[in-house]
Each structure stands twice: as C-alpha cells, then as structure tokens.
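Here it is, the structure, as structure tokens.
Note that this complex is displayed minus one protein chain, with the remaining chains in position.
Should a chain be cited, it is by its letter among A, B and C, assigned in written order, with residues numbered from 1 in that chain.
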Amino acid sequence: MTAPIGHRRWAIAEGYIPSESNGPEPAMTSHETASILNAGDIDAHVAITIFFGDREPAGPYQVTVPARRTLHQRFNELEDPEPIPRDTDYASVIESDVPVVVQHTRLDSRQAENALLTTMAFAASG
Amino acid sequence: MTAPIGHRRWAIAEGYIPSESNGPEPAMTSHETASILNAGDIDAHVAITIFFGDREPAGPYQVTVPARRTLHQRFNELEDPEPIPRDTDYASVIESDVPVVVQHTRLDSRQAENALLTTMAFAASG
Amino acid sequence: MTAPIGHRRWAIAEGYIPSESNGPEPAMTSHETASILNAGDIDAHVAITIFFGDREPAGPYQVTVPARRTLHQRFNELEDPEPIPRDTDYASVIESDVPVVVQHTRLDSRQAENALLTTMAFAASG
Partner (left out) sequence: MTAPIGHRRWAIAEGYIPSESNGPEPAMTSHETASILNAGDIDAHVAITIFFGDREPAGPYQVTVPARRTLHQRFNELEDPEPIPRDTDYASVIESDVPVVVQHTRLDSRQAENALLTTMAFAASG
C-alpha cells in the first residue's frame, strides 16, 4: 500500500491567484493549491519553480512531504524567496527526489458564490 | 465492448469533505466521490487507502465493483475501519485486482450555489 | 495539421444527468457532454456504451464525427437504443475506428447559478 507511486517531475500550466475574496477566511479565501501525495516510505523533498509571462522564474520554493503523507500546499502561502504576485498569470514546475502525485486546484471566491477547478498536473517522463 | 480497460492502481492527491452544505440531501450534500468503472467481465475487488497531513494512513476500505458496472463511491460514506474526518486535507490511493478507471469529483455546497470539480485520477504504471 | 491525433478507446467513469435545470434552454439545461475531436482525414465511426450501477450496459450508441470536425455529443440527446435515465449514476466507454480525442464536461444548473466540470477522458492503450 505504501510502495512509491507517481513521478518526480510535474507541471501546471495554469496559475492565477485572485486578490479578492468573499466569505470567511481562510476556507473561502481565493487560493490555488498544489496537492502533493507522497505514498511512499521516504520523505519527499520538493522544489517548486514559478514561471511568469514577462520575467525570469521565481524560486525554487522548498517544501517537504513526509513519507505516507499528503501536503496541500497553497501557492498563496509561498513566501521564500518571494511571495507570488496576485492577479498575475503564472505556471509551475514541481520536482521531487522521490515519486509523488500532484493535483492542481483553485477556489475562486471573487464573486459571492465560490467556483472550483481541478486537474491532475502533467506528469513528465524521466 | 467488455474487454478490460484501465489500470490497477490510481491516486487522487486532492481530498477535502466540507462539513457544511446547502440544499436538499443527499443530492446537494457536499461530497467527494471516486467514480470507478469496471468495464471488464470479472468483478473488481478494490482497496482504498486514505492519506493525511499529520497521521498514518487509514484503511484499506474495501469495495466491490461488479463486472460491467460502475460504482460512484462517496468518500463521505466510507465508515469501516473509520469515517473520514470532515474539513481535513486528505489524499487517496485506489488499488484493484483487475483494471478499472477512476475519476474524482467534488460537489461543494458550502455556499448557496454549488460548485463542482472533476479530474481523472492519476493512473500508476505497473 | 490534419494527421491523426488521439486514441481509439476512451473511458469516462463519472456520469450523471440532473433532471432539474434553471435558466434558458437549451444552453442552460443541465447536461453531460462527450466532446470528440477527429483531427484526421478519415471519418470516425464512434460507438458509445453506457455502464450503470445495477444493470447490464446500454448501447452501443452510434455517432459519426467527420474528418477534421468536432462533435460535442450531449448524453442527454442519446435516444437509440434507449434514453439515458436522469438522476442516475453511469459511466461510458467511447470506441472509434480511427484516433480521436475525448473530453468530458457537465453543466449543472440545478441551482440558480450554473456549475461546470471537465476532464480529459481516460485514454486506453491499444
């Protein structure tokens, strides 16, 4: 049940954190998440690189997903080396030293009712 | 038409069951679903393992998807060996003894109007 | 630009046509769609089989997607050999004699504001 599952390199082409929200924080705050599952028995050291339309990439942002754990990392909360600007198109590449599974989700609460989207990230070969 | 299609091992990195709902039950109750299609001629015995951020995995939860049937399993309704906590980040690995296809869906009715998301689960090789 | 792209066999594990809708028909009628792209130079003859939770599969439903065309087939409008019941969990397998690309979408207008979901279908090997 805990054998490695996944890939070491993933990409999410879509990224956008709305600056506006409606509803109680933090559950209803507009946010983007990379949900990372490490189903294996070795801790995953993960580096996230953020790509933009008009400047060089930011990062890497370093996070750890312990063995047999999942981390639902909000892009809103990435602060080091720099916060991700709001209302700005971006994309991301997620690289891990052990296989993980990555899924992308956004909660958009700019209007009174929330909207949701999700997709598995793109799993790169190799 | 009924030859096996799919994989034996799938992962869903995103999981979250809101504790709040709006609208008539059970259709409009906030829920997460793993839709499992067994298009083959042999019953599928499926084991679901749930991963968390801060504790060891729960499960396996055992379900059967008969030959040439689909089961839309709500995570809300998994009770044995233990219910899945609400308002908690989780992830899941779905393992079957015959090939199946797995798709992930959430209906979120925390606000007055519902929101939906879906994605094919990640199909592991091997 | 018009070389074949895609697979001959696809599966969608999730299916559910709500019987209720809000808003002007047909655009805002709750519906499920299989969008099929035939980017090649040969007409695609497509057979759709519908799987249920508690009965044998229905179909095949036959549709044609001409060369260099897309068909956004609403499951609501499949009538032969039998209509698909509303408010019922189902799944589908889509088989074509030439490579096509299949994407699954639902518009749910049961509540006042619509909700949308989409995912690429699962592409079977072979």
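Simple rule for what comes next: a residue touches a chain if its C-beta (ideal position, glycine included) is under 8 Å from a C-beta of that chain, and two chains touch if they have at least 3 such contacts.
Please read these numbers as outputs of a predicted model, since none were measured by experiment.
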{"item": "Candidate in contact with the missing chain, chosen from C:36, C:50, C:78 or C:91", "value": "C:36"}
{"item": "Subunit A, residues in touch with the chain not shown (by the definition above)", "value": "9, 11-16, 47, 49, 51-54, 56-57, 59-60, 87, 89-91, 93, 95, 104, 106, 108, 110-113, 115-122, 124"}
{"item": "Footprint left on subunit C by the chain that the document does not show", "value": "1-2, 5-6, 23, 27-28, 33, 35-37, 39, 68-72, 101-103, 105, 112-120, 123"}
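Operating definition for what follows: only the chains that are shown with their structure count from here on.
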{"item": "Self-contact between copies subunit B and subunit C, residue sets same or different by half", "value": "different"}
{"item": "Subunit A-subunit C separation of Cα centroids, rounded to whole Å", "value": "30"}
{"item": "Whole-Å gap between the CA centroids of subunit B and subunit C", "value": "21"}
{"item": "Junction residues of subunit A, two or more chains touched", "value": "113, 115, 119"}
